[in-house]
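Each chain you see keeps its place in the complex, though not every chain is here.
Per-chain residue numbering starts at 1, and chain names A and B are given in the order in which the chains are listed.
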């Protein structure tokens, strides 16, 4: 019997304030297998979080926390010199708050994926990665931590004994060193659905992706990120999903194994 | 063998931002048996919360959550027309966040006492009281909810099956209807340590307190609140504690029974 290769698709959701636009996230959540929900520090509030938990639970999507630096004005995208012990407290606070909302709905948080500048810092800064890993583990030892494939954070968290999911981006351009090209750069975001899907398949099947300067990067990823906040995001997601399935991949959350 | 009557003393702590004044709360926490820790909505941040959890744990004081309306500018003291379903989400978020920090320290949240305007609204507004009670119960069915003695909130939470602690205030003046006299009113805050202690003893022993207009109010209370944010607060607390002990009362958290 042939083994089914599995891949996870994840999206960052609940990134809005107040509850005046329910349903925004539904289209993207219909396509992915893990949802990382904003916890109020860069966006989101308890009511939006609870609505998003309910939506994810109803759609059978695994629930992850999406903690951030406390930076609503900058949407968590700005580097901040937060000390590791404060990162620890901030991240543990955010995961715990979301988990409490999830448990009240009979669900639970199964993974943690830091957001924006915190996510990027973890890729390079071992102290920061260790602080986030410790917060994740101290919340619950069976939580998964999602980090950039090929980054220092992967090694740090793995060596601390956490379950770690390596993430790659099929709709973002990579620099030669494995970092994401800054959003402000031209061609940093890949928009064409067919191209994104082709990149996703190559990542899943061959563990390879082209960099922005034309070299090939090897990346072992167990989850692919799909951005939900752009026009046409659901179309891109559907195209990626179909392409992966056509290639024989099963879709499922890393955290449900 | 004579039964020992027990009473709890509680204080609201961690009501500050950033961690530049560690130790502020230590003096008051040495005198009380339950600490209600601010959860970031009216004051406090994750680092202050974690420091306060550690301090309470070290001093053997029971840990409670002190959730609020989201109102940092007004210190949570302003009435806000937050819908019950949003109160539910806000309170559950706050308790869960603090509990996560406490569990990482090997402790846990054992009680919930809403802050300021939310606490006052619960005393009158059954829908609000029910929303807070539901959030408390959905976080954990063995949590205690602290409400004003003699208020609607006591009946609402009791009828929902929660463990409820009735609270009285020996350093605040009461109106004839059992409400607290507004802080802005003259004589609303009782400052003289001996007078506060005498009121505490009478409350604990006889279940009675004088109102601001000279009548007697009957109040069955299992916890007395001591404010820690005034000059001389620790002295007041020590005087109250000694007076209760001299009267034969044991001191211990309602939540540790």
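Rule of thumb we're sticking to: a residue touches a chain if its C-beta (ideal position, glycine included) is under 8 Å from a C-beta of that chain, and two chains touch if they have at least 3 such contacts.
What you see is a predicted model, and the numbers here were worked out from it, not measured in a lab.
The copy number for the entire complex in this file, given 2 shown chains of one sequence, is 4.
FYI, only the chains that are shown with their structure count from here on.
For this pair, subunit A with subunit B, the centres built from the Cα atoms lie 39 Å apart. Per the touch definition, subunit A reaches subunit B in the complex via residues 19, 40, 45-47, 49-50, 70, 85-86, 89-90, 92-101, 103-104, 135, 138-139.
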